[in-house]
Structure formats: C-alpha cells, structure tokens
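First the structure, then my questions, so here it is.
Omission of a single protein chain aside, the complex is shown with its protein chains in their original locations.
Let's turn to chain A:
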Amino acid sequence: MFNAIDRDAERQRVMNRRTLVLGGLKAGALSALVARLYYLQVLEGDHYTTLAEDNRISLRLLAPSRGVIVDRGGVPLAVNEQNFRAVLVSERTDDVDETLDKVVKLLPLTDADRRRILRDVDRLRSFAPVTLRENLTWDQVSAIEVNLPDLPGVSIEVGQVRSYPFGEQAAHILGYVGVVSEQELQNARDPLLSLPGFRIGKSGIERKHDLALRGTAGTSQLEVNAVGRVVRELARNDGQPGHQVTLTIDAKLQYYAQQRLAEHESAAAVLLDVQTGGILALASHPSFDPNQFAMGIPQDLYDALIKNEASPLTNKVVAGHYAPGSTFKPMTALAGLEAGVDPTHRVFCPGHYDFGGHTFHCYKKGGHGSVDMHDAIRMSCDVYFYDLARRIGVDRIADMARRFGLGDKTDLDLPGEKAGIIPDTKWKRRTYKENWYDGETLSVAIGQGYVTATPIQLAVMCARLASGGKAVKPHLTKAVEQEYTEQTTWPDVGVKPEFIQRVLAGMAGVTSAGGTAYAARITQPGMEMGGKSGTAQVKRITMAERNAGLLKAERPWKDRDNALFIAFAPVQAPRYACAVIVEHGVGGSVVAAPIARDLLLEIQLMEAARAQQADAGATTAPGTPPATTTTASAPLAPGEGTPR
C-alpha cells in the first residue's frame, strides 16, 4: 500500500515536472503568436493598411465633357448631346432570355446584338450593366420607360455623344471624333484613352485641338467589395471639362458657301480676312455627316464614302492640289516688275507663241493683239506671260510665288495639309536630276506644268496681295477658352507697294468692262471685287483634238479643265480674300468667279447688316433694352460690327 503510495507520489512528481515543461512550451507558442501579432499589426501595419485600402478603394476615371466648338459669334458648331442607351443588369432579372424577348418588341435587336448581349452577360459580373443598344431615339426611350415594370433589370442610362448641328456643312473644318485605335492607345499617356467608349478627335479641328477639347479626367473613389461591387462613393473629382474652342468661321457664311458649292459635282472654296488671316468660310464639296462618325458609322456607308470618286472625306481646300492656271499670273507679273520689266511694255499676241521649236498657245485662238501688263492680267493673255517669263527666268517667278505662300504648307490649323509644288531649276535638279528647259518656264508662267497649289494657298496668295504685301497666315482658331491666339501683325513679303498696286489694278480690271470676269462683277457700290480667273488643264490637249476643235464640254468629266478663281473685296480697301475651285468645271471666269462673287458679296452684306444693327443698338441702348439678341450681343464683341 505504502509502496503504492510512494509509486503514486513518484508518478505525480514526474507528471508535475512534465506539466511544467508542457506549460512552458505553450507559453512559448503563445509568445510566438503575440510576436507575430506585433509584427503584422505594428511593424508592418502601415504596409498592410495600404494594401487594405488598395483592396477597398477602386479608382474610376470619369470622362470629362468635351469642349464645345463655336463660330466667331458663339454659334455652336460641335456640342455634346445626351445619348440614351438601354442597359440590362442581369442579376435583377430571373430570365435574361425572357426579358430580351420583351425588349425586342420595343427595340430592334439583331441576332448578332443578342449574341453579344448574352456573351456580355456571361462574361461580366451579374451587377455590371450590359449595353443593349445605344443612341436610342426619344420614342424608344419613352417606350422602354413606360414598360419598365415588365422589363426587370432593364434601365435607361444617359451618356454624351458628340453632335454637329451643321452636319455636312462644316464637316471638313470640324472633322469628327471616333473611338481610340489600338495604336493611339499604345502611344498615349492620358489614362482617359483607355476608358471604354471614349472618343477623341480624328480629323479637322477636333483632332487639331483634341488635347484642349478633351479636358482632364475626373476620378471617383469607390469603395468596392471583394467581387468588385460598388458599395459607396467615397470621393469624387469631376475633372476639368474640355476648353471651348472659338473659330474664326462665320457659321452663316460657312453654311452659305457649302450650299453654294453643292451645285457642282466637286468643288472647294475658302474665304479669309485679309488683315488677320482668319478663315471665315472653308467649304469642300461633296461633304459627309460627322454625326455618323461620332455615333460609329456603319461599314456600308463608310465604304460608299471611300469609293466616291469626288472623295467626300478629303478636304480639298487644304489637301487638294491643283495646277493654279491663270490665277498664278499675278506672281509672274510681280516677278517681272521686281526684275525691272516695264509694265507699259507691249507684247503682240497672235494667239500663239513660238519658242524653241514648240508652239505655245494662248487660250484665245485669234489672239489678243497688242497688250501691256494691265491688259494681260485683265484679259489673261497667255502670250504676254510667255514672253515675260522667258525674259526673267523661272527662278524669279518661283521666288515670288514662295514669298506669297505657295509651294509650302500655310501652317493652317487643320491636319492633312499639302504643300503643293513651285518648281525652279534647283527643284528640277533635285527631283528629276535633270536640267531645266526654258520651255518649261513658259508653262510655269501661266500656272501649268509642274506648278500645283492648294486652294488655301491661292487664297493666302490673294490675301497677301490684297493686304499690300503682308505675309498673312491663315488660321481657323480664334480663341481656346478665353485666350485669344489671333495674330494681326505680319511681316512684309518685301515687294514694293507700287508693284503690288499695279497687279491689284490689273486684277480689278478682270471684273471691269473687258475683263475676263466682267459678267461676275459685284455691282453694289463700295463692295466691288477684284480677282483673277484660271482654267487649268487637267489633261493635255493633243494637237489632233485642238485641230478637230473638240468642244471642251464633250470631254469626259474627269478630263475637263478645272475652273479656278481668286478674288478680293472691296477693291478700294481690301478686307476679304477668297479662292474657289470647281473641279472639271471648265471655265474659271464662268463657273468659279460667280461663286467667289457670291461669297464676297454675302460676307460684305452680312457685315453691313451687322454694323447697321450695332448702330441701331447703340442709339437705343440708353433707356430701352435692345430688342433682339443680335443687338444685345453686339456690344459684347467690340470691333465685330464696325468695318475695319
């Protein structure tokens, strides 16, 4: 018994000792837990706090609203419109198929749409809205809204879509917006571009001023749970909406110009302010509807635009280069004057000019008889300029043309501008590795041969003449936000004013009695225009054709001559310059000149009316408020109403 108790005591001693060891082990393990807690929560606490916040907070970009584009008077040319789209949140409906069946009765959904929708429903989280259809009409929106109780999970969301109120009429100036391409995405650093559905400027002003128009991204800090469902918004920064861009364009004149060109198959016209270089109208026909591009143009419509041989997508004012024909003659004349040619020197025109074994024809078969420089410009005598050019050489002509803005881009704020070609001896050696033939000088003298120019270059050339030799540069942007960027003082082209006056007088003669464009003159006193017609060969007329006396109108359209006209007005104190080309329109003075006349007359009439209104507003201002919005806005734009 005692033995047993002894053994019991021994057993207990061992156990107590070992219990102590076990307790020690546990204490050690507990310490490890505490140490780990300290490490995670105190030492690494900040690190894990950051990670927890990263988990919790999802930063979403908010697309800023794109800046509007307005004309010089504030008329909106490109705005943002509400765009309604129907979306489906799949978790809110029991049966997606059934809901879609009901939606189809209200909205046309193709089978392809349906497949895409079902794929998105599978792919996206059940709380993520799947777009059923975009760009709903108002009728469709109301049909959906009325039937919402029968359409579980369906709702209408409002977005923004770019809208161009003038549609086709200003498409070539404004360009359009479109979705970001893969390549653009790779090169860009702006996170906005990766936003689904975000659109950027693809051409025209939309592209040129894309960064200003775009604005900066806003952010929304959202608290999200583990599967990405938004719990609440923690903070929001709406970002900076895009800047407003004010153009020098006059919406009314622009509309008029585009309409005026629509009579012809393919034509372009541009009218600018001689002093500022601000472009008031820039029209290229045929045009396209930028609204279709902003919405996402259907492939068949796009193909039709691409295939159209009048190339509606090309802005011919800046991207079409044409032989300027006789509109180039003022340059030849100026070069002659600067080279010391006496303007009173007379040349006899028998209708052709023989040089180096070749016969160069004047457009007038019977010839002009004896002409001096003034007559030669007025009647557009080719032989006079053959003779003049032969005496002064091509390099002087090219130099003069370049000083007036030809042969190089005008740096207009539109993408896609072409430089045109002003050839000289160096150019030929560089380009063709050949020497210049004197015969080629004769072609250059009348704006044919290698010479090409864009309508904007011709308008600039005309403006530089009309301004008395100021190196005016054209532009479309008047202001971005409120910062005016217009330049009004220009360097001199370095030609003696009396030479320019002499050429201008010749151009005034063009629309006077006996001039080529007398029929297209402006008769309103004080608004008269001067100009220069041009009819440029597209295809060389063969001897056989000339002998056969083939009528120009009988040739295929594509082979007919281009009709050109450059003009300025008013003649006494030029303020506007303009260039018009009607592709294959045949007669510069007959087809192009009336367009130039109409544009120049229209802008002058508009200004006169505005000045009158401003006067009326000024007299009625004390006491009675102005009656119309136009008069009300007039004082806000100083200098707008009074002719400069």
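As a convention for this text, contacts are C-beta pairs under 8 Å (C-beta built on N, C-alpha and C of every residue); 3 or more make two chains touch, one makes a residue touch a chain; residues count from 1.
In this text, contacts and distances are computed from a predicted model.
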Absent chain [UniProt protein name; select from "Cation diffusion facilitator CzcD-associated flavoprotein CzcO", "Peptidoglycan glycosyltransferase MrdB", "Tetratricopeptide repeat protein" or "Sugar ABC transporter permease"]: "Peptidoglycan glycosyltransferase MrdB"
On chain A, residues whose C-beta touches the chain left out of the figure: 4, 7, 10-11, 14-16, 18-19, 21-23, 26, 29-30, 32-34, 36-38, 40-42, 44-45, 47-49, 51-53, 55-56, 223-227, 231
